[in-house]
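A short write-up of the structure that comes next.
A protein chain is absent from this complex, but the other protein chains hold their places.
Labels run A, B and C following the written order; every chain starts at residue 1.
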Amino acid sequence: MKKIINDPANVVAEALTGLAAAHGDLVSVHLDPDYVVSVDAPRRGKVGVVSGGGSGHEPLHAGFVGYGMLDAACPGPVFTSPTPDPILAATKAVDGGAGVLHIVKNYTGDVLNFETAAELAAAEGVGVEAVVIDDDVAVRDSLYTAGRRGVGGTVLAEKIVGAAAQRGDDLAAVAALCRRVNDNVASMGMALDSCTVPHAGKPTFELGPDEMEIGIGIHGEPGRERVPLEPANAIVERLLAPIVEDMPFESGDRTLLFVNGMGGTPLMELYVAYAHAEKVLAQRGIAVERRLVGNYITSLEMPGMSITLLRLDEEMIELWDAPVHTPALRWGR
Amino acid sequence: MKKIINDPANVVAEALTGLAAAHGDLVSVHLDPDYVVSVDAPRRGKVGVVSGGGSGHEPLHAGFVGYGMLDAACPGPVFTSPTPDPILAATKAVDGGAGVLHIVKNYTGDVLNFETAAELAAAEGVGVEAVVIDDDVAVRDSLYTAGRRGVGGTVLAEKIVGAAAQRGDDLAAVAALCRRVNDNVASMGMALDSCTVPHAGKPTFELGPDEMEIGIGIHGEPGRERVPLEPANAIVERLLAPIVEDMPFESGDRTLLFVNGMGGTPLMELYVAYAHAEKVLAQRGIAVERRLVGNYITSLEMPGMSITLLRLDEEMIELWDAPVHTPALRWGR
Amino acid sequence: MPSDDLPMTTRDLLRVIADYAAVVAANRTYLIELDAAIGDADHGENLDRGMKAALDRLAEADPGTPADVLQTVATALISKVGGAAGPLYGTAFLRAATSVRGRGELGAADLVGALRAGLGGVVARGKAEVGDKTMVDAWDPAVQAAEQVVTAGGSTREALTAAADAAEEGMRATIPMIARKGRASYLGERSAGHQDPGATSSALLFRVFADVADHSS
Partner (left out) sequence: MPSDDLPMTTRDLLRVIADYAAVVAANRTYLIELDAAIGDADHGENLDRGMKAALDRLAEADPGTPADVLQTVATALISKVGGAAGPLYGTAFLRAATSVRGRGELGAADLVGALRAGLGGVVARGKAEVGDKTMVDAWDPAVQAAEQVVTAGGSTREALTAAADAAEEGMRATIPMIARKGRASYLGERSAGHQDPGATSSALLFRVFADVADHSS
């Protein structure tokens, strides 16, 4: 394993220390339990927005703490959801009396730990609403399974919902908006190779030199199928087809197209993919009105990408465009 | 070779098409010859700022075209400097009558092609000044060699100089400032493994499972030495020592610390490195007043990082903080 | 009650926890590898971190009753493991603790009651059924086997040995299953052919219980 780390056991704490040092104007970092909180929090009367999950997906979530997005993030160990302790501490730290929204990616561990924390917070008098994001169309959903994973849609939900909380919407409205974003977003990812979890010390899976994994999870969980490597345009079509079909997205829809790098993909390749994705959507009459291209929800150094498509309405557009100032996403101030 | 591309021969043009599609509000892209120009350019009376070089270092340079930074970028083929044609075309496209600054990284090819373009531009009545950036302390400099390479300092020069041009400084002043930035900046990089150039189809070099390359170039050129892999803190010290010594940076200096990913390094690792770098500098009395952490000048998917340190003065701080709005760097608007 | 059936004391239970922590540490890589195949390569790391924390807290807390031991382990797991396994194992230990609150030592009936309560906790939190390819596939047959032995008048040692055997059988039975819960469920049919990591760590736990009962009897 080749990584720029000191000790796998300390990598999260050391990275958070670096985050605090580099962005002390925006966030402060608490260690043991680990959480990152906006320097502006808590703000009296503002709904606190908290997310979290295993580390290794940076900049998600800690890189999105700041003005107009998250009030706090709870980074667990690499690829392992945080325990209730930091979630509870973060929830209390950002409560300004208007309650706190938990944005939870749909993984059994995340859901269970956030649930426990929310119960504990309620017992201490902090009102919590939780919205579970489950936008990954690679996974078959049913009552009898763990359901779909939360992936790229989480980034969009955090931005849009964070802006709503920033302008003063109440907890019920913010939670309803978050559900609306989740109901209108679909994602699908792929990988050219595995990532390597620091504490595991070797790649999570092996792919042949001409294979790729379609429907990969952001933890390097194997995907829907393993197929021969294809040109970028064919990969884009392979990801877009189930996304468009699932929602379904239809001619006339206004959308936000998000092409996300998994961590080890050159920006050049993401733009190659973006070019084709927008073209394919245009052919179907789907209008791309906002876009995001880059590494925002990653799997350590995994080479690969995901595509996320969000159906926009006027309010979502306004909130997407609203100012945001976090370590990883910034505009308008 | 595993990449999200269609044909190695078209990768630059397709990526530029994606860039134009995703950031049409900021840039327009011309193909054959390839260059990217700000939608605001040319602006009457404003010095045009143009940079360029081989592709594969994204977001450098095309990702820095826009308000307050570059007016145009000339991306050559992967790792190959552009020819004079696009440089000349871009230079003419951004000339608002106040002349054009060429920011050139010190590689034989870049210098020769920019030189030729500048001569041709002069023949067409466009005044050009060129500043060559050569901040890489990994390379021994002498009258009898090609000198130091231009690396991370280029990003900082483009931001600071772009802000000066934006506020209306004249060509002589902008060029002098660019030289001042170059005189006060030093960088050093390392890699854990090679990148793979699309047209080459296989890694540029091979490293053993426990080796790293110190002093690597941004084109995967082999570096100063190949040594056993070390913990992050030791790597940081190995990069910082020659940087600090070279300038030299001294107690009391005010600096901008830039920890840059080479493309395949998780953000988490960059923050681990950042934390230690700031600490080591503090121990020497060197104050970090501004910082940049992320993938800004890359080598395709190379795992590794570089550290750049710039000695700041009041004017540079003011220009660094000035609004910038480009695809890859944005604040203040 | 058969002659070889000594009750399980607080000391015995501490020994179970210490031994299990050692077994998890020894199987850390194995559990990571099982999880890499159908999950995210952290189950061994998670449990190892949790059991080390449990040992630390037990050393500090110096618990006086079996319920105290179980409760201390529960809170350590809940606050240190994270992921799916943290709340699931944590709740199991918590409910087990509650079920034996007040007891100074645990007879066979107490023990199977605690195991039943633990299983109830796992199911309450995780909503998995037998056949979903989770730790429930080890726990459910283990608890049933132990109950049968005790109902038939068997000893603690016999009950726990039967539980351990059944857990291992249940663990192996997860291999052909298609996962319907937890991270492995994302794989659909591709999850078949791999042994579930949580069922494996559970089988290891039941075996430690049986071994300690064996030695202390």
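Please note the rule applied: contacts are C-beta pairs under 8 Å (C-beta built on N, C-alpha and C of every residue); 3 or more make two chains touch, one makes a residue touch a chain.
This is a predicted model, so every value here is computed, not measured.
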| item | value |
| --- | --- |
| For the chain not depicted, the shown chains it touches | B |
| Touch with the omitted chain, as defined above, among B:Gly76, B:Pro266 or B:Pro327 | B:Gly76 |
| Identified contact with the non-displayed chain, of B:Asn6, B:Thr91, B:Asn113 or B:Thr308 | B:Asn113 |
| Residue touching the undisplayed chain, where the options are B:Val39, B:Ala122 or B:Ala146 | B:Ala146 |
| Contacts of subunit B with the absent chain, listed as residue ranges | 33, 54, 76-85, 107-109, 112-113, 115-116, 138-140, 144-146, 149, 197, 199-200, 204-205, 217, 219-224 |
